[in-house]
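Every protein chain but one is kept in place in this view of the complex.
Take a look at chain A:
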Amino acid sequence: MTAILTVTGLCKRFGGLTATDNVSLEVKTGEIHALIGPNGAGKSTLINQLCGELAPDAGRIELGGREITHDSPEDRVHQGLGRTFQITSLLEDFTVRQNLGLAIQARAGGNLRIWDRVGARRSIWAEADRRLGESGLAARAGTPVADLSHGEKKQLELILALAGEPRLLLLDEPMAGLGHVESQQMIAGLNGLRGHVSMLLVEHDMDAVFALADRISVLVYGQLLMTGTAEEIRRDARVREAYLGGEEELC
C-alpha cells in the first residue's frame, strides 16, 4: 500500500521545549491511523503543523508524494487535506445548509464573481441537500449554527470537512465532549468512511481508537514511541508505562 501522508524528521521547538521531536510517521492510503498520547505529548502541535497553521523548524511533510511542508493551510486544502477542529469552529450566523453550501462553494471555485447570484448556483445547493440528506442533520438544515447542540456541531464539522472531498482527513478529537450515544454515532459515521478517505485521528477516547484504528502511533514528550496495530499497542510495556503510569490494562 502506498502512503498518503509521509512525515519525516519533523521538529518544532517553543523556546526550550521541544514539542515535536524528530517525528517520522506514515499514513497509508485508505487506513484510519490514530495518534494517541498523554496530555502535553504534542499531538495538537503536530496536527497544527500538518494542516499548516504552525511552521515546523525542521523536517518534511509529503501528501500523496508531493511536498507540502511550506504550503499555506489553504493550499494544503487544495492538495486534498481536510481537517476538523477540536473546539468547533463554524460560521455561527449561518444556517447548517448555508455552512455546507459555503464549503462546497469554496471547493467549486469561481468565488471572486460579484455579478452572479449564489442562490442560483444549483449544483452547489443540490449537493448540499444531498450531503445533508445522507447525514443526521437533515432536519436541522434551516437552523442557525449558533442554536445547534455541541454534538450536532461536531457532526457538522465532519460534514464540512468531507464537503472539501479530501484525500486525507485530520480529525482533532472528534469525540471530545460527546455523550455515549453521540460517540457511538460518530464512530459508526467514521467507520462508514473507511476505505473512501484516509484518516489521521487524534483522540483521547480509547474505545473509539480501538474500534476504529487500523494502526496506532503513540506520541510521548514530543517523540514517537511506536506505531503498531491495536493489539501490539495494548501489549507494549513501554506504552503502558508512558501512557498510564504503569497501570495493568490499557482500556
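We adopt the following convention: a contact is a pair of C-beta atoms (placed from the backbone, for glycine too) under 8 Å apart; a residue touches a chain by one contact, two chains touch by 3 or more; residues count from 1.
Keep this in mind: contacts and distances are computed from a predicted model.
**Student:** Going by UniProt, what is the name of the one chain that was not included in the view, given "Cytochrome c oxidase subunit 1", "Branched-chain amino acid ABC transporter permease", "Sulfite reductase" or "2-oxoisovalerate dehydrogenase subunit beta"?
**Tutor:** "Branched-chain amino acid ABC transporter permease"
**Student:** Give the residue, chosen from A:G9, A:P73, A:G133 or A:G179, that touches the chain omitted from the document.
**Tutor:** A:P73
**Student:** Which residue, A:L102, A:I159, A:M175 or A:V197, contacts the hidden chain when the whole complex is considered?
**Tutor:** The one listed residue touching the chain not shown is A:L102.
**Student:** In the whole complex, not just what's shown, which of A:G16, A:G65, A:G110 or A:G142 touches the removed chain?
**Tutor:** With A:G16, A:G65, A:G110 or A:G142 as choices, the missing chain is touched by A:G110.
**Student:** Suppose we count only contacts with the excluded chain; which residues of chain A make the list?
**Tutor:** Against the left-out chain, chain A lists 51, 72-74, 77-78, 82-83, 85, 89-94, 98, 101-103, 105-107, 110-119, 121, 160-161, 164.
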